[in-house]
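Apart from one protein chain that is not included, each protein chain of the complex appears where it belongs.
As written, the chains take the letters A and B, and residue 1 is the first residue of each chain.
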Amino acid sequence: MSSVAREWREVPGRYNLKGTKCANCGTIYFPRRDFCPKCRRAGIGKIEEYDICRTGEVYTYSIVYDAPAMCDMIKPYAVVMVRTDDGVMIAGQLVDVDLEKVAIGMRVRAVMRKLSTDGESGIIRYGYKFVPAE
Amino acid sequence: MDVGIVSYGGYVPRYRIKPEEIGRIWGVDGKSMGKGLMIYQKSVPSPDEDVVTIATEAARYMMDRVPDVDPKDIGAIYVGSESHPYAVKPTATIVAEAIEATPAMTAADMEFACKAGTAGIQACMGLVGAGMVKYGVAIGADTSQGAPGDALEYSASAGGAAYLIGSEKVIAKINKTLSFTTDTPDFWRREGQPYPKHGGRFTGEPAYFKHITSAAKMMFEAMGTTAADYKYAVFHQPNGKFPTRVAKQLGFSDEQIQYGLLTPNIGNTYSGAVPLGLANVLDHAEPGDRIFVTSYGSGAGSDAFDITVTDEMANYRRDNAPTLEKVMADPIYVDYGIYAKFKGKILMPE
Partner (left out) sequence: MRDVAIIGAGVTKFGELWDKSFRALGIEAGIKAMSDANLSGNEIDGIFIGNMSAGQFIKQKHIDALIADYTGMATNHIPATRVEAGGASGGVAFRQAVMAVASGMHDVVMVGGAEKMTDMDDVSINSVLDATADAEWEAGMGVTFAGLHAMIANRMIHDGIATREEIASFSVNSHFHGALNPNAQFRKAITLDTVLKSGPTATPLGMFDCAPISDGAAGLVLCPLEDAKKYTDSYVKVSAVAQASDTLALFQRPDITTYQATVEAAKRAYEQAGITAQDIDVAEVHDTYTVTGIMALQDLGFYKRGEAGKAVLNEECHFDSGKIAINTSGGLKARGHPIGATGVAQIVEIVEQLRGSADKRQVENAKYGLAQNTGGTGSAVTVSILEAM
């Protein structure tokens, strides 16, 4: 059985793209960082909550055929790095898309989907994936 | 106090299957079957979609349209479904977290076959009307199951809609709601069973038609109205045929039910059916339009609503989220093999 607490504590990031921002240097972090690697000591106490923008564009992509167990039912599937409209890079899946049409520069938005399930009786992990946007 | 709809949002998965494709597998003339049911295609959830993700998408669209509403002012969230992903562990808490309404709120999952969504609207109306909460969210969503080869397999689909119920900036005032409820076992699913069972033609006259017409007539009587007083009507739609017939019995024309009838295009979304039909009507409605709504849930009961679209609709940011027509456009068609895989009908190794 996978750890329930491990998933639960990441819910703000997984569901709602909650990140952080260093008020000292202005860098936005996703996943959240509570210690700014750029400012180090100077950033302590200056880390603020930050809502990452849910829309962006594909920076790069791949169609994955050799899938992990969690993606067995949807393979082949697209993985992407998305640069959100506030300039933050996020890696994830791009679903509900014609795989032939996936391209660098494509507009996408984050939605909530099932990421994996811990067998038939275990916990269901939910989190962000991307879908094509206008 | 005017209680009513402050915002709404609807979502339907992008995949579709046609009845002729289902019929091809089971040796049935699927095309005639679809014609008889008035279902020309049905939505299919992706393997990574369930009632939680559908309800969340609908609820996020709902919130997108009211950027001034603080989700922390939502005091209650009810998700009505007969296909909650967990038997024990609420869908509603996950949706609440996903729209950042937690933690000062109440939440629960509801089940009443296909009318759990409208039951949620009634519960929210009560809480708002009593001043217990500022806003309540009611969602009807399903990823319903039809047994392979069963008639239900041609109709059972996926989708859902979310409603923000409140008393400020109401875009559609709910003038009245009432229900007609009896113990009628026309359709059921026992605990632990993967597929529901139904009473065949028993689901018609004594069940669907009796409950809807009874609730509707009670509403006409209470409001002193007839079908002609409403611009639009939405009825529960297990297929296209039943709501068309019941509308006629109650004196409604095809034009009046046109926007509220989505089943021919997406199948029966169960708890999502009436909420989605109403959402599509609201996508087209203008101030002053009066809407008649009657849901039906097997087991059995009907909730009727008399609704009037207000002037607030002019200020409402309807364009902040896609219309249902847009959500339903550009589907991806799947064959039965993909459908069977998506729906978990293939026995997989450990």
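By definition in this document, contacts are C-beta pairs under 8 Å (C-beta built on N, C-alpha and C of every residue); 3 or more make two chains touch, one makes a residue touch a chain.
Everything numeric here is computed off the predicted structure, so don't read it as measured data.
The chain we do not see here touches A in the full complex. On the side of subunit A, touch with the chain left out of the figure occurs at residues 10, 31, 59-71, 76-77, 79-81, 89-93, 104, 115-116, 127-129.
Throughout what follows, only the chains that are shown with their structure count from here on.
Computed centre separation for the pair subunit A/subunit B is 30 angstrom, with centres defined by C-alpha atoms. Against subunit A, the residues of subunit B that register as touching in their complex are 13-14, 46-50, 52-53, 56-57, 85-86, 94, 97-98, 100, 332, 341-342.
The residues of subunit A lying in touch with subunit B in their complex are 11, 15-16, 73-74, 95-96, 98, 111-115, 124, 126, 129.
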